[in-house]
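Every protein chain of the complex appears in place save one, which is left out.
Moving on, here comes subunit A:
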């Protein structure tokens, strides 16, 4: 499948992400002749162990999360970041987890917005909010380059596109910028050929950054 970079919005110190910024970024993409191409939505869930003795909570992973992606609606992905582990499964794995009654969903985040076509690129701009809530917690952008599936071979064209995008965004004097974090695919045993597991890992990295941004913003206000 085509290479994809998942970017997150890094607010300037003392600021937070807002719907206004999402609108500005969207306008920015449209000003680059992006053609709106429908909506998209991904859901990420943090799981926590159900333990009989709370003192043993530390024996189990605290960063166990699952994600569903619109590019593979019949699949579900589990990630344990601390152990650099990503698992691809049929979506019925969620039913199995429910039946096992050993882990339960702690909190879910929804990533949703519009997608745009820009020549060979496909962009998705979305807000991050807790499921069943309108509270915006962050902003993400997916940049997909349709002709290439190689992580390495696409690096230059992706970096160049990102530079153009950053230039366009910076002209609007928004209080922050998009960042592409290194997801260290090799640590997860993922190869150069891009797959949905790469996307899942990127979301796990991005969500950690979004949470860190929210916590930093709250710390700044306090």
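Basically, a residue touches a chain if its C-beta (ideal position, glycine included) is under 8 Å from a C-beta of that chain, and two chains touch if they have at least 3 such contacts; residues count from 1.
Heads up, the rule we're going with is that contacts and distances are computed from a predicted model.
Engineer: Could you tell me which of "Armadillo repeat-containing protein 8", "Mediator of RNA polymerase II transcription subunit 18", "DNA replication complex GINS protein PSF3" or "Methionine aminopeptidase" is the UniProt name of the chain missing from the displayed complex?
Structural biologist: Cross-referencing UniProt, the chain left out corresponds to "Mediator of RNA polymerase II transcription subunit 18".
Engineer: Would you mind spotting which of A:40, A:78 or A:203 touches the chain that isn't drawn?
Structural biologist: Result: among the candidates, A:78 touches the missing chain.
Engineer: Which residue, A:8, A:40 or A:64, contacts the hidden chain when the whole complex is considered?
Structural biologist: Once the missing chain is taken into account, the touching residue is A:64.
Engineer: Which one touches the absent chain: A:10, A:183 or A:197?
Structural biologist: A:197
Engineer: Which parts of subunit A are in contact with the chain that was left out?
Structural biologist: These residues of subunit A touch the chain that is not shown: 49-53, 56, 59-61, 64, 78, 80, 83, 85-93, 95-96, 99-103, 189, 197.
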